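All protein chains but one are shown at their positions in the complex.
Entry: subunit A
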Amino acid sequence: MTGAPPPFFPKAVRPSVSVTAALTLLVCVPLGRYAAPHPPERTVAAPWAPPGGRHPLGTDVLGRDVLSRVLAGGTQLLTVSLLAALAAVVCGAGLGLAAGWSGDRTARTVRALCDLLLAVPALVLALVLATALPGATAVVVAAVLAGAPLTARVVATQCAQLRDSGHVHAAVERGERTPAVLLHEVLPALRRLVAADAGLRLVTALQIAAALAVLGLGPQPPDPDWALMLSENLPGAALNPWALLAPAIPLAGCAWVFAAAARTAARVPGEAA
């Protein structure tokens, strides 16, 4: 061999389009407020003004600048949804690993609990919770209660299958403790499944957060918020459609970008599909 020694451990996964886009969103959405041309809470023109001049996307129901409100309006929604999805995946994967590994009464108890929770529609759950809890907390709790059972079921099944594979046996034969086996052997082998599942959980969390906001149970006016803007500007859709489209596009785009990024980040070069 000549030249520099070969890299021993692989370089980080090559930056991909979706991961880069997700990181950009994470940085830019909270900073958007500072890029807003107008104060997002202040009336600056006539209501429902069409795009043009000083207001590239027109104005909304109270004559506020749509562009400024879109730039400022994603932080809370995104933070709450990401937290909720993360919590759901962590709880679900943890439960699933425990159930899949033990394979006995724990597994049956977890499965029964999951089935029970799955019988309750997520939105109903969120609405009930929102009456008792602050909006953001309700979103997180509802996303966990609705999402974690789904994650747990999938992870438990896969974990039970992996229990008998050679590399897991080899780890047990090294004397690794059960949590170490689960975290270092089973979970990495399941990471693509968990990542794909995390994308689904994020979409669910965004839906719950948006639904509560539309129903007025989330952020309160005059705070700028993408979901709140949807319900505020629905009556003026014919006058200035951008007041409606401008918050809807980043709302859907975020879900899509983060789901794609989660899948890509878990992929490893050279591994079969």
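In this text, contacts are C-beta pairs under 8 Å (C-beta built on N, C-alpha and C of every residue); 3 or more make two chains touch, one makes a residue touch a chain; residues count from 1.
The definition used in the following text is that contacts and distances are computed from a predicted model.
**Student:** Absent chain per UniProt: "Glycine cleavage system protein T", "ABC transporter ATP-binding protein", "Serine/threonine-protein kinase RsbT" or "Thiol:disulfide interchange protein"?
**Tutor:** The chain we cannot see is, by its UniProt record, "ABC transporter ATP-binding protein".
**Student:** Write down which of A:62, A:160 or A:189 is the residue touching the left-out chain.
**Tutor:** Within the whole complex, the residue contacting the unshown chain is A:189.
**Student:** Going by the contact rule already stated, which one of A:41, A:176 or A:223 would touch the omitted chain in the full complex?
**Tutor:** A:176
**Student:** Since one chain has been left out of the picture, which residues of subunit A touch it in the full complex?
**Tutor:** Against the missing chain, subunit A presents residues 1, 5-10, 164-167, 169-176, 185, 188-189, 191, 268-273.
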